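A protein chain is absent from this complex, but the other protein chains hold their places.
Chain IDs A, B and C follow the sequence of writing; residue 1 opens each chain.
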Amino acid sequence: MTNQPLSSSNPRVDLEYRRRKNAEEMRYQVISFTLMIFLTFVAFGVVAIKGFTAWFVVPFILLLACVQVVFQLFYFMHMSHKGHEAPSMFLFTGVFLAMIMVWAFMTIIWW
Amino acid sequence: MKRLAKWRLISLFAILALVLSGCGQPYLSALRPAGEVADIQYDLMKLSTYIMVGVIIVVLIIFVLVFFRFRRKDDKIPKQVEGSHSLEIIWTVIPILLLLILAVPTVAATFKLADVKEMDKKNSNALVINVRSHLYWWDFEYPKQKIVTSQDLVVPTNEKVYFNLKSMDVKHSFWIPAVGGKLDTNTDNVNKFWLKFDDKRANEAGNLFYGKCAELCGPSHALMDFKVKAISRDKFDAWVSAMQNVKKPQKAQTDLAAQGQDIFNKSCIGCHAVTPENKMPDTARVAPNLTNFGDRSRIAGILDHNKKELKNWLKNPETYKPGNEMSGKYEKLTEDQLNALAEYLMGLKVQD
Amino acid sequence: MQAEEKLTYETWPASPERSTLEAKNKFLGFWLFLGGETVLFASLFATYLALKDKVPDSSHHLAKDIFELPLTLTATMLLLTSSLTSVYAMYHMKNFAFKKMMVWLSITVLLGLGFLGLEIYEFNHYVHEFHHTFTSSAFASAFYSLVGFHGAHVTFGLGWILALMFRNYKRGLNLYNAPKFYVASLYWHFIDVVWVFIFTVVYLMGMVG
Partner (left out) sequence: MSTYAQKKGFGATIWDYLTTVDHKKIAILYLMAGGLFFIMGGLEAVFIRIQLAVPNNDFVSAGAFNEIITMHGTTMIFLAAMPLLFAFMNAVMPLQIGARDVAFPFVNALGFWLFFFGGIFLNLSWFLGGAPDAGWTSYASLAVHSKGHGIDFYVLGLQISGLGTLIGGINFLVTIINMRAPGMTYMRMPLFTWTTFVASAMILFAFPPLTVGLTLMMFDRLFGANFFEVAMGGNTIIWEHLFWIFGHPEVYILILPAFGIFSEIFSTFSRKRLFGYSSMVFATVLIGFLGFMVWAHHMFTTGLGPVANAIFAVATMAIGVPTGIKIFNWLFTMWGGSVKFTTPMYYAFAFIPSFVMGGVTGVMVATAAADYQYHDTYFVVAHFHYVIVGGVVLALLAGTHYWWPKMFGTMLNETLGKITFWLFFIGFHLTFFIQHFLGLWGMPRRVFTYLPGQGLNAGNLISSIGAAFMSVAVLILLFNIIMTQVKNVKVGNDPWEDGRTLEWSIPSPPPFYNFKQLPLVRGLDAYWLEKMAGKKGLTPAEPIGDIHMPNSSFIPFMISLGLFIAAFGAMYHVDDKPWALPVLIIGLVITFGSMLVRSVKDDHGFHIHKEELVQEEKGAKA
């Protein structure tokens, strides 16, 4: 129940490194943002161009959505960082159950 | 409800005798299978029971040994054992094997019982019955024979009978314990399955099986019974043609009955049909079809089939089936009217 | 050193969102909550998919008749961008730049409001143009529930971020409120994650038919 910071030592040398690291991370984030926007346009584009069959479009845009979400989770929400073991375990359990549910509702509710 | 206080003790002993025989009534019990489906299920039950009894015995043996051998006798601290890999492997692998022994026939039976290819074939001559469940009563339509009946299902023995099941209001479940497991009648879709009634064992059960609604459906769920007349194919065909012969409402035989018919045509015909043809869609059949009411085995599925009970029912259905859809939908009937109606309805027979 | 103690750029820890036990608890608890939310939205998605285009009769409009790509695309851009701006805000939080953080948070809020406005317009449009109301069919109920639940999350997220901004306007950053900002931004990203699936599954797949 203590409020003590766990890493109280904070020598100056760290600072520069940290700032650089934050900035570098920010660069990744801008890149992933650009990619997300790009993926979004692709997804909308595939649907807007009426030419493709649904058999291609649906899996394709779902795939794009998943890629985007991975960007969100790992870059924007820092899930790749240290100290996210428990969060990712629980989140992926949730995702797994989500898939089972959607699968069930698409196959065994059928009339 | 009526009270049945006396004879309790006697029936208790009588039934205790049955408990010892352990299988329940032949017309109702799942432990007295009277058809192929029930047989398959009974075999599965037996197989699983043997396995389970075996498991229980093993557990009990260890249990009893522990009880006698390891009670605290002194203050010694026992050895702190961490575990044992070989034991753990044993009690992981053996249950897996037991479950496999159970799983294989389970899967096979599940597919077998769901096999209704025959009924969907074009020009198959399988007997198909459309079951429609309503709040507290059952409607049975024979689409190929173009007849409808209610409450008492009539089926031929020794052949597969196919069912289309659907509910018209809330979910119910169609169950004839002695002949096979249940299947729900959903509001959303038609469920299909088949049953087979064994001639010899139907005879032993008096050719009349009890059917039940097995899904909570409101106050009178407990009373949503139906009966199944399982008769030979010849008799069944005779019954079908007798039903088909009723083209117009049957003429009343006596004066009293004729009076009753007048009342019926005034107050009741709006809901109850007395002809067996199925011109109306299932949604429009809002009350039991009474064409062969005189041949039924029960009134409303539960009451004894006689005039007294019929008059009681007509006087106040609510006391017998709380929440039913007939109460309060017709004017109050006088004693004379009741007599007339009872006379008329009891005369509605297609066979003698 | 206490949670509410004034810190400086030099003493500000590397992961302010997880530098006290209380903060660690909040951080973890919130992530677990998001795990639960995943299943919550999965239930809604599954229901929507089961009821998609289930209408009583042909006088009702189906998914492919009512959705419009430009509107959805605009809404998507607003929300995606707001995700980036909230990342910026957290970047400045980590660098102990309170003012900048507030600026980026304000932009996030504005973008979120824009998204919400579009959604309200959109629902209104469906109701008046297509008589596609919450009660008109199972499909409509499922559609409004799923998208509306998301909209409610957006609204709540906006209220939350605003409340944090007002509450801490005068105080600046400390180890007591930094985790709160961080967690709120996680929530905001999660809303975005859900939206990615909504625009894909509801709108794009709806257009495909």
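In this text, contacts are C-beta pairs under 8 Å (C-beta built on N, C-alpha and C of every residue); 3 or more make two chains touch, one makes a residue touch a chain.
It should be emphasised that the depicted structure is a prediction, and the values quoted were computed from it without experimental measurement.
Asks: Omitted chain: which shown chains does it touch?
Replies: Computed over the complete complex, the missing chain touches A, B, C.
Asks: Which of C:P16, C:G35, C:G157 or C:G206 touches the chain that is not shown?
Replies: Of the listed residues, the one touching the omitted chain is C:G35.
Asks: Contact with the hidden chain only, please: which chain A residues?
Replies: 1-3, 86, 90, 93-94, 97, 100-101, 104-105, 107-109, 111
Asks: On chain B, what residues meet the omitted chain?
Replies: 1-5, 8, 11-12, 15-16, 18-19, 22-25, 28-31, 38, 40-41, 44-45, 48-49, 51-52, 55-56, 59-60, 62-63, 65-67, 70-74, 76-84, 87-88, 91-92, 95-96, 99, 102-103, 106-107, 109-114, 167, 169-171, 173, 175, 177-178, 180-184, 186-189, 191, 210, 212-223, 225, 302, 322-323
Asks: What does the interface between chain C and the hidden chain look like in terms of residue numbers?
Replies: Per the touch rule, chain C residues meeting the hidden chain are 2-4, 21, 24-25, 28-29, 32-33, 35-37, 39-40, 43-44, 47, 50-51, 54-56, 134-142, 145, 163, 167, 176.
In this section, only the chains that are shown with their structure count from here on.
Asks: CA centre of chain A versus CA centre of chain B: separation in Å?
Replies: From the centre of chain A to the centre of chain B is 54 Å.
Asks: Suppose each chain is reduced to the average of its Cα coordinates; what separation in Å results between chain B and chain C?
Replies: 53
Asks: Using Cα averages as centroids, what's the distance between chain A and chain C in whole Å?
Replies: Computed from C-alpha means, the inter-chain centre distance equals 14 Å.
Asks: By the touch rule stated above, which residues of chain A touch at least two different other chains?
Replies: Touching at least two other chains: none.
Asks: Counting only residues that touch at least two other chains, what does the list for chain B look like?
Replies: none
Asks: Chain C touches which residues of chain A in the complex?
Replies: Of all residues in chain A, those touching chain C are 1-8, 10, 12, 14-15, 18-19, 22, 25-26, 29-30, 33, 36-37, 40, 43-44, 47-48, 54, 57-58, 61-62, 64-65, 68-69, 72-73, 76-77, 83-84, 86-87, 90-91, 93-95, 97-99, 101-102, 104-106, 109.
Asks: Write out the stretch or stretches of chain C touching chain A in their complex.
Replies: 1-3, 9-15, 18-22, 24, 28, 31-32, 34-39, 41-43, 45-47, 49-50, 69, 72-73, 76-77, 80, 83-84, 87-88, 91, 94-95, 175, 186, 189-190, 192-193, 196-197, 199-201, 204-205, 207-209
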